[in-house]
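Note that one protein chain of the assembly has been removed; the remaining protein chains are unaltered in position.
Take a look at chain A:
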Amino acid sequence: MAEDERRFPNSASQASPVLTVRDLVIDFAGGGTPFRALHGVSFDIPAARTLALVGESGSGKSVTAQAILRILPRSAAITGGSLVFADPAGGKRIDIARLDADGKPMRRLRGGRIAMIFQEPMTSLSPLHTVGDQVAEAVTLHRDITAKEARREAEAVFARVGFADPARVFDTYPFELSGGMRQRAMIAMALICRPALLIADEPTTALDVTTQAQILDLMRDLQAETGMAILLITHDLGVVANMADTMAVMYRGRIVESGARDALFRDPRHPYLKALLKAVPRFGMQPGERLTPIREAVAIAPVAAAERPAAARGPILIIDDVSKTYTRRAGLFRKNVGEVRAVSHVSLSLPPGRTLGLVGESGCGKTTLSKIVMRAIPASGGRVLFDDGKGANTGPRDIATLTGDDLMAFRRDVQFVFQDPFSSLNPRMTVYELLTEPLVIHGVGDSDAHYRRAVELVERVGLERRHLRRYPHSFSGGQRQRLGIARALALRPRLLLCDEPVSALDVSVQAQVLNLLKDLQTAMGLSYLFVSHNLAVVDYIADEIAVMCRGYIVEQAPKQVLFSNPHHPYTRALLAAVPSPDLDHPLDFAALRSGSFSDPAQWPMPFRLQPGHVGTMQDLGNGHRVRIGVHTVEEAA
């Protein structure tokens, strides 16, 4: 209650909605077949409140936002309904649907009274202008104001969105800022004209979880302060649970359920929302509990014993003290100016038939590590050992020494599942060609055998035989990811490296792919190295989890241990920052406000690492290990 009083000191002011959308219909003509994107969408956004618009890609969320700002693509048109904007600051009620999209009244609203922040902070700021120029431009466009005043206002709003040194930020270029800082700058740009309505289209999807929590916190604060309404477009039910007052669930261009957040979360009535809530991985799932995909499409055929790889006795993969440093060069003669440690002294091992989850935020070195394991890049120090389990005489072998046939055998045994299902399949090859390419490269079998294998593979990942003649462009993201997995399975590998395999997919499809991976593991005895930034996903799929930060493994434990008893401050911050789609576990924004969880020099004792120091892994029993600074050992002694 106390929090609500802080947010809504004056409850009477929120009576009338800022935006009333009624029976909005949008049609796409142009080019291909005509297509109705919205079939009569209605909702209200009350002042000082947040409406969350939830749905999978293609459901019409973004089209709705574009319609409100009248920035629809040329081929789309509003063919019915109304979008009535009632400015709480006074003035007439305006039906945006009737305005000329490029006319003056619309331009005055756009950016002035209705502002928008976009998903991708990397591309929504112009790289050629300073951040300050771009933010000040927003205000000079809408108000008659001198450059000096604009600068003062911009600096004030920079201070408000949490920049420590607003005057300096004014003169920086976007490339000098991190993703989270850019998103703050975008918010500053949206807020400088004090809009009555802020449209946030997936504002935190491209950000790391700890940064996401800070940005969400900032949006809540600003809303309490300015009383603006927020239309939050997202697919993340965790964000919705923490941000929204009311929500509307969209599916294929219509609103299937809407109402107060609590009512929808506690008593979902439409089958789509019910299914969606069950499809999201969350913490504290029972061991063996399965996600329920919205469309269960995958049936795993039982696998003959012959297809199961011979089990290695020891770990299938041992990463032994691996480091990777990059030399930074600069200047005319490319002098070495310093070293960047992407991976520092990482040691991990993966038992056969198990899943090792590698968690960390962007830039922590997890992808570099997976590339070293693939032998796509060489390590600067340490060894990666792989046990193909084929002969008693071989045992684990250092992959860096493999050549010729041994290297080809290694390439057969270790396969990769990519993050982006769109760029990982060659658009000019049919599914048949894609699936048989590994067989052709490795010269396995004749064309009859190839055909049989391809049929087996598509059916194993829940697609059909007739899909073999199709091209990738005819498949959705989830289907393409299944094809990527099928291709990885073609050579009967023993180890799959999955680099964020579900982070580009809709929540509703994620569950399918995760279940497929789990079932394949059970059926075929595969081992996975699963790299992800999403803790809930890793929690669902992994047996053992290693948390990476700045190239170090900071904590490593079996998953139940790690999630019930995290020791390292970074792990704790990560866990605390994940928004849970559960009203009973709200984010603790206050705890996340302090900021730098990922700077080893600022971790509390005994975890603090001095620059250049590695620290040691301390064993806490039960396979739970945590990195602590070396100096504390000395002090303790």
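The rule is simple: a contact is a pair of C-beta atoms (placed from the backbone, for glycine too) under 8 Å apart; a residue touches a chain by one contact, two chains touch by 3 or more; residues count from 1.
Keep in mind that, in the parts below, contacts and distances are computed from a predicted model.
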Original post:
The hidden chain: which UniProt name fits, "Acyl carrier protein", "Aldehyde oxidase", "Peptide/nickel transport system permease protein" or "Probable septum site-determining protein MinC"?
Top reply: "Peptide/nickel transport system permease protein"
Original post:
Quick one: which of A:194, A:442, A:572 or A:585 touches the chain that's been left out?
Top reply: A:442
**OP:** Among A:133, A:153, A:245 or A:544, choose the residue that contacts the chain missing from this document, as touch is defined above.
**Re:** A:245
**OP:** Specify the residue from the set A:79, A:362 or A:474 that touches the hidden chain.
**Re:** A:474
Original post:
For the full complex, which residue in A:458, A:509, A:535 or A:626 touches the chain that was left out?
Top reply: A:509
Subject >> Hidden partner interface residues of chain A, rising order >> reply: 1, 3-4, 8, 11, 31-33, 44, 46, 49, 245-246, 251, 254-260, 262-264, 267, 269-272, 275, 294-295, 297, 374, 376, 407-408, 411-412, 415-416, 418-420, 423-430, 437-438, 441-442, 462, 469-471, 473-476, 478-479, 487, 508-509, 512
